[in-house]
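Before we start, here is the structure in question, set down as structure tokens.
The complex appears here without one of its protein chains, the remainder shown in place.
Going in written order, the chains are labelled A and B, and every chain counts its residues from 1.
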Amino acid sequence: MATIDELLLKNSLSRRDFARRALGLALAAPAVSALLAACGGDDDDDDDDDSGESTSAESAQEPTATVVISADMSGAATQTAEAEAGAGEATEVPDEPTPTTAAADGEIKEGGSASFIRDSDADLYDPVLNDSNSTIWLVFSMYQSLVRSDRTATGIEPAIAESWDISDDGLVYTFHLRPGVKFADGSELSTEDVIWSLERARDSEESPWSFTLANAADITAPDDSTIEITLSAGDAAFLAAVSMFNSSIISKAYVEENGEDILKDHSMGTGPFYLKEWAVSEYTLLARNEYYWEEGLPHLDEVKVITVPDSNSAILQLQGGEVDGVIGQISIPYNRVAELQSDPDINVILATASYNYFARVNTAFPEPNPPFDDLKVRQAMAYAIDYDQLIETVQFGIAERSTTIIPNGALYHNPNIPPHEFDLDKAKELMAESEHPDGGDAEVLISAGNPQQEALAIALQAMWKEIGINLIISPLDNAVIRDRTNAGDYDVRLGGWTNDMIDPDQILGYFTLPDASDYAKTGYSNPRVEELVRAAKTELDPEKRQEMYYEVQEIYREEGPLFYLFSIPYIDALQNYVKGFWQHPLGPYGFVDTWLDK
Amino acid sequence: MAADVADAGALASTAVVRTRRNQLLKQLANKNLIIGGTILLILILIALLAPWLTPYDPLEVDPQSALQSPGLDHPFGTDNFGRDVLTRVIHGARIDLRAGLIAVISPFIIGVLIGTIAGFYGGWADTIAMRAVDIVQAFPGLVLLIFLVSVLGPGLNNMYIAVAMFAWIVYARLIRSTIFVEKNKEYVTAAKSIGGSDWRIIGKHVFPNAVIPCLVFAATDVALYIGLLAGLSYLGLGERPPAPEWGAMVAAGQPFMVTAWWISALPGAAIVVTGIALSLIGDGLGDVLRMDDR
Partner (left out) sequence: MTRSRYIIRRLIQMIPVVIGITVIIFVMLRAIPGDPADSMLGEKSTNEQRALMRKKLGLDEPIYVQYSYFVRDLFTFDLGDSLKYRQPVNDIIWDRLKVSLTVVGVTAFFLIVITVPLGILAALKKNSIIDNAVRAVLTVTMVMPTFYSGILLIIIFSIKLDLLPVSGYGDSPLDHLKHVILPSLTLALVTAPYLIRILRASILDALNSDYVTTARSKGLEERRVISLHVLRNALIPTVTLFGITIGGLMGGTVITEKVFALPGAGALLIESVQFRDYPTVQAATFIFAIMVITINLIVDIVYSFLDPRVVLS
């Protein structure tokens, strides 16, 4: 089985990149003690950080001093031996800007326009109202929040706020704004913009994301360059929440002048680009924000993101040189990756992602759903899955094993849990011991017209047949799937999860608590898990949090309603001359550092 | 005078009927009909004998032999699950031939009935029928299909219902417009003028002529509906996976069409062969019923 690491090594990542990435993770260790009271790195660090870090083979980028909110070294575990190797070097943190990709590639060529294809378009660009990955991932190019997550999605680093302090009780966050940050129209960002934006994000009734800031009881500006947020309760995930897209800082004056609706198809943020033109379902045109605060960035004048739903067509355009790249979550089918990798003109990036793929069973929602309410049956099903084979047939090797609910490499991912075994004998044994030795029918709801889910369902059907579980495959449209899920009218669902915030509070809150989602409609509740997840939310000591989250992952993996199928990288296929492009583990595109060597 | 005309008309029509009977056998020897019929017969035989024709199971997943190009073991190659494509194509004949036939029957009957009534009586009957046609035609069929799949769950039944509700308008409009032409022809006016009953006139004179284009159409439509399944599968509205339905195989093979052409192209070829057989039969039927070689 090819792991991401192997693929990366073979195809697009140099060992140096690995060391660099591992280094970034390793830096977490010395930062631990300082982390809660930590303030951000200085400007130099940030310039350094943004000067063309890339996952492409050519770049050799040194890490930056990142403020990390966790002691979670474990994230590095998936990076195998390289991580440890890198850790040794990590004690020396380079303070000055380091040579960038320019060293390897010659001078960075400024300007120009790049075009990228992806499979689906955004639906609306208001940072507070949108809910689709295709939108969110572009919003980060137009807007910034007070802070942002680092490139490994394990730490928080300064953005609009150049530093911050946290009171000892963890209830008051004081952000010191970076001087001279300007919106794309040249107007200077003020504390008023910050307060207005965060309050709007918190109070919007139409936003699916208002819960992230629900704790921010009081947002004030003691002076012109300081924002003070008082929380109603301790919230260890608060900085992570502030780094999210819905906390984007929007120009208040712009909205007051044009009305809130303007945000649906225009942008006015402090990001490296602004939304110049949006032809719905056709393309999104980003143009350079001339007033962007990070010196020398962005390199490109324009970025055009074109929607092409059919993968054959997208790849033909890439191979024909009509576009500079194909990016996104599922724009390139897994069966085409090897072919593109062997093309000397194309650079395939398999970017580390928080993209975790599960099968979810309905154990007891709204009432017990036999035979899946029986733990033994679920365990038998888990043992009956030939995970390596799934990765080969469904993913064409483009995935690595997933082990727990928290994505590989993400904050607080428990590295001590080994991948689940495939053991058909044991599966049959467990089935025989269960209350339903004959198995039964299971209806799996898959997204209509989604080849990956269909392939997965077919493969699982063949595997579970061995233990008497007869999988009935129902392709339905997503609205029906949501509706039937909400009504508990399903047995199995397939789906990927990408984190929207770096803190695991989001995914665990969704799956293990009744509050918002009713245990993700799985019917599986566990008092110990609930207690831990609630306690971890307010626990400010990262080591204790880690302990709690590790235990949650163990229990949930052993008894829970999920089968961990695989963890998938983002696939970006670029022309060789495209330099500096990266994709964040949460998904956003690094157009800010991208330039064209042609 | 009237009696003379009536006699003449009766004589003429019996003569025609007699010639038709005599010609029928000769006409069945029509080349189109023979070739088309033979191909269809072979396809039906293949469908009936499917389980005994190849050693493989159409649903058996065998990752070890995935994506093999056509060769001795697998004449049509294997798909991404290692399933033998030939076996799946052979078993697909069972699903697709049946689906095409079932799908065509109800719209044909509904359409011919409504079209005949509307065309012959005209007036209010025609107005109502044509407004019904307008509603159906102006109604987005895919929305109905999404509705059906959402409510009834996936499967071919949705396609049958949707086709029954939509495809009849083609037959109705065709037969109506032909009847408009036919009923003004001399033989009909003659028959009418001597007081022949409406249904007798329709049945004996107008209908046989008007229904010809519909029959030709219906034969071809069977192929069309089989082809339609591919589009529906592409949108996830077709047969429930992993059934070896041809259209579903074409759709599932589309992402592989550059790298493993056989997964989609060979089931597609099966659809094409069926289509050719059916259109030959359609044309043959047209020839026979039209008796244009008389």
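The working rule: contacts are C-beta pairs under 8 Å (C-beta built on N, C-alpha and C of every residue); 3 or more make two chains touch, one makes a residue touch a chain.
Fair warning: this is a prediction, and the values are worked out from it, not measured in the lab.
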Sole residue of B:84, B:245 or B:283 that reaches the chain not shown, by the stated touch rule: B:283
Residue ranges of chain A at the interface with the undisplayed chain: 123-124, 126, 129, 131, 205-206, 208, 261, 264-265, 279-283, 306-310, 312-313, 316-317, 319-320, 322, 477-480, 482-486, 510, 515-518
Chain not shown, touching residues in chain B: 31-32, 122-123, 126-127, 131, 133-135, 137-144, 146-147, 150-151, 169-170, 173-174, 177-178, 180-181, 184-186, 212-213, 216-217, 220, 223-224, 226-227, 230-231, 234-235, 247, 250-251, 254, 257, 264, 268, 271-272, 274-276, 279-280, 282-283, 286, 290-292
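Going forward, only the chains that are shown with their structure count from here on.
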Gap in Å, rounded to a whole number, between the CA centres of chain B and chain A: 50
Contact footprint of chain B on chain A as seen in their complex: 311-312, 315, 333, 335-336, 339, 389, 392-393, 447-451, 454-455, 457-459, 461-462, 472-477, 479-480
Residues on chain B engaged by chain A in the complex (per definition of touch): 59-61, 63, 66, 80-82, 146, 149-150, 153-154, 234-237, 240-242, 252, 254-259
